[in-house]
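Quick notes on the structure that follows.
Every protein chain of the complex appears in place save one, which is left out.
Entry: subunit A
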Amino acid sequence: MSRILIIEDDPLLSKMYKTKFTSEGFEVETAEDGEIGLKIAMEGKPDFVILDIMMPKLSGIEFLKRLRQNQVGADVPVIVLSNLSEKKEMEEARRLGVKEYLIKSSLTPKDIVEKVKEYLSPMGYSGGAIS
């Protein structure tokens, strides 16, 4: 069973993504800001991180910088899921090695689950669920 960490400060969205990922057979942990997210990520290395950008305490970009500095987090796969479509953030996130930078409002939870599955599948490509 893949363990996924969702870092999202909006409780409505966090709950929704958690519901969807859980129903798809993932083990889900959530964090309401970058700081808590970083702590969870360091303690038990997740298989995948879904990351918001605009968050209190520690922004998504700052989270990524610290995650990458640490050996534990250097290679954790991350998908950014944000409503912030500023090119500056997008480029910075790419530089910090995120798999994708997705715009929340244009995707459904199903779209996001499918993206994650693509990256987690041993073929490195889309296919059935792995859990």
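Just so we're on the same page, contacts are C-beta pairs under 8 Å (C-beta built on N, C-alpha and C of every residue); 3 or more make two chains touch, one makes a residue touch a chain; residues count from 1.
FYI, contacts and distances are computed from a predicted model.
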Protein name (UniProt record) of the chain left out of view, among "Oligopeptide/dipeptide ABC transporter ATP-binding protein", "ATP synthase subunit c", "histidine kinase" or "Pyruvate dehydrogenase E1 component subunit beta": "histidine kinase"
Among A:D10, A:E27 or A:E62, the residue in touch with the chain that has been omitted: A:D10
For subunit A, residues in touch with the removed chain: 10, 12-13, 16-17, 19-20, 23, 54, 83, 86-88, 104-106, 108-110
